[in-house]
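The complex appears here without one of its protein chains, the remainder shown in place.
Order as written gives the chain letters A and B; numbering starts at 1 within each chain.
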Amino acid sequence: MEFLADYIYYIGAFGLIIIGLLIVLVKHNLIKVIIGLSILDTGINLFLISVGYLKNGTAPIFSRTDLEPGNMVDPVPQALVLTAIVIGVAILALALSLAVKLYKHYGTLDLRKIKEQRW
Amino acid sequence: MRVILSILVLIVICLGIVSSLHRIPFGNPETKIGKYCINKGREETGAANIVTSVVVNYRGFDTLGEVTILFLAAIGLGSILTSMSKWSQRKTEPASLILKTGCRFLLPLILLFGAYIFIHGHLSPGGGFQGGAIIASAFLLIYLTFHGKGMNETGSKVTESSSGLIFILLGLIGLAVGNHYFLSNFLPKGQLNDLFSAGIIPLIYIAIGLKVGSELAKVIYNLMEKS
Partner (left out) sequence: MVNPILLIAIPLALAFAIPLFGLISKKIIRYIPVAAFLFNLIISISLIPKVLQQSIVVKISGFQPPFGINLFVGPVGILFSTLIALTGFLVSIYALDYIEKKGSTEKYHILFLILLTGATGVALTGDIFNLFVFFEILCISSYALVAYLGNKAGIESSIKYLIQGSIGSSLLLLGIGLIYGQFGTLNMADIANQINSSSSPALFVPMVLMVTGLGVEAAIFPLNAWLPDAHSSAPSSISAILSGIAIEVGLYAVIRILLTLFNAADFMMFVLFLGLLTLLIGEMSAFKQNNLKRMLAYSSIGQIGLILFAISLKTHFGISAGLFQVVSHTLGKALLFLAAGYMIYKTGSMQISSLNGIGKKMPITSLLFTIGSLSIIGLPPFVGFASKLMVIRASLASGDMLFTILVGIILLGTVIEGTYFFRVVQSIYFKESNESVSRSETPVVGLIPMFIFALLIIFIGIYPDCISKILNAASSEFLNRLDYVRSILG
């Protein structure tokens, strides 16, 4: 139980990553694949944030001048995740616009039927 | 067949990651850069929010790349979606009275809240990206309520481009005067916890906030109009 309480964030993050990868690899509806990509991104961002956590730490903001710098969580992963979230949003926007255009051309969103380019 | 293969691949990946996790204990991170930024952040950058000083000053180049990626998303979306059927030509129900009244009441409050978040990025949690997203949600509210209200294309283009140019120009000015490094903090750092402190950080965040707000509004407009 100690183990579970300590590592619950890692287990949750990897659960999301595995679920996201499974959806992308197995499903054949394009919208579900795009949702899977989004879940994969969320899982990785959660993992990155939980790497920087300090036990019983507080946010790294000196809102009062007498705050102790020794008890603050790591600010660098938060900056990395900020960038990663924006990148995920950009890819999602592009993927959705391509899905709209794909539906116009083919009339279906089934990836098994969108196979005009062959060997 | 494909399902079984994917599950096997995932089990291998899972085992691999778990076996390398024992070097990263939870709650006791190995932080060389983090400690340096927390200890020296206040005197080197002048911002009270250490995450802001990391995002804009220590890793400012990454933020420049991130701003470029959002710009790319908006331009890519605009170049792929080029249809002609306008929103006003479609048969939709007009919005209810509650939505219209709520929009008129909430819109200035949302814009004010968003502007507050990106102007005070260096003093409290928040910053350019967060504030920009809130401003874009205000535009989403307008599109949902008042059908057919177009967007001022020229205005949003000018805001987007000039905010991006301001970011790079601030970096190039830092190269020419001051410390002779790109993106160095050349304005006076002022008193901690003041609104006008931390050199170029609030200026960069204001530029980013406006840019992100207009870009996300344009993305939402394109997706609603042209699909």
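In this section, a residue touches a chain if its C-beta (ideal position, glycine included) is under 8 Å from a C-beta of that chain, and two chains touch if they have at least 3 such contacts.
From a predicted model like this one, the values you see are computed outputs, not experimental measurements.
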Message = So one chain is hidden, and I want to know which residue out of B:Ile80, B:Ala95, B:Leu203 or B:Leu223 touches that hidden chain in the complete assembly.
response = B:Ile80
Query = Tell me, which residues in chain B touch the chain that this view leaves out?
reply = 16-17, 19-24, 29-34, 36-37, 44, 57-62, 64-66, 68-69, 71-73, 75-76, 78-80, 82, 154, 157-158, 160-162, 164-165, 168-169, 171-172, 174-175, 179, 181-185
Inquiry  = For review purposes, identify every residue of chain A that touches the missing chain, sorted by number.
reply    = 17, 21, 24, 30, 33, 37, 40-41, 44, 47-48, 51, 76-77, 80, 83-84, 87, 90-91, 94-95, 98-99, 101-102, 105-106, 114, 116-117, 119
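What we mean here is this: only the chains that are shown with their structure count from here on.
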Key: Approximate Å spacing (C-alpha centroids) for the pair chain A, chain B   = 17
Message = For the complex, give me every residue of chain A touching chain B.
response = 6-7, 9-10, 14, 18, 21-22, 25-26, 50-55, 59-63, 65, 69, 72, 74-76, 78-79, 82-83, 86-87, 89-91, 93-94, 96-98, 100-101, 104
Query = Which of the residues in chain B end up touching chain A in this complex?
reply = 2-3, 6-7, 9-10, 13-14, 17-18, 21, 24, 26-29, 31, 33-34, 37-39, 42, 48-51, 54-55, 59, 62-63, 65-66, 69-70, 72-74, 76-77, 80-81, 83, 123-125, 127, 129, 192-193, 219, 222-223, 227
